[in-house]
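Complex shown without one protein chain; remaining protein chains in place.
On to subunit A.
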Amino acid sequence: MAITGEIFRQNLTEFLEESPSGSPELHVLAVDDSLVDRKVIERLLKISSCKVTVVESGTRALQYLGLDGEAGSLGFDSVKVNLIMTDYSMPGMTGYELLKKIKQESSVFREIPVVIMSSENVLTRIDRCMEEGAEEFLLKPVKLSDVRRLKDFIMRGKAKEVEKKSLKRMRSIDCSPPLSATYSSISLPCDPSTSLLSTLSSKKARL
């Protein structure tokens, strides 16, 4: 069981950054033109043990991700972002436009979940964002419970990916423990039920 736990941990850190203490951290890129809102979202994320990068515009966000068309030799490897949270109403590039740009990209960037934040509860706006592939639409002001819920959801998604990968690796090195024992040792302590996961992953807007 110790072996499978270690494989799980190793695989998890491929997806996530390592914090100074060595535990895997979710890296969130937050985009907002409002100084006040940037500070608040940064704090919400830090308190939720996420690594945070905050930028003030969609253009800067694309630059940070290396998607701005500028020749970047580093590529994606140097910047691992697990979640993007963007304000909707921004001068220049709106959050919606940023969402579209990201979803048009190569598979690696397209996979990054994008959450839209807005102070306005406009159904057509919400629909448009969800249709374009937004993970969720949050009404501002964003609360700590929103961030926690998001983080849980992303981490569970990651855990599922890692489970699959760990299983593949274990099969290849021919581990002896039976499959059922393997699953229980590498699932998260909170052990989400599949029905809960499908509720979270269905693209419902939080109104």
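Throughout what follows, a contact is a pair of C-beta atoms (placed from the backbone, for glycine too) under 8 Å apart; a residue touches a chain by one contact, two chains touch by 3 or more; residues count from 1.
By our rule, contacts and distances are computed from a predicted model.
The complex includes a chain that is not drawn, and of the options "Transmembrane channel-like protein", "Histidine-containing phosphotransfer protein", "Mediator of RNA polymerase II transcription subunit 7" or "EF-hand domain-containing protein" the UniProt name matching it is "Histidine-containing phosphotransfer protein". The chain that is not drawn here is touched, among residues A:43, A:110 or A:148, by A:43. Taking the complete complex into account, A:140 is the one of A:125, A:140 or A:158 that touches the chain left out. In the full complex, subunit A touches the omitted chain through residues 33-37, 39-40, 43-44, 47, 89, 119, 140-141, 143-144.
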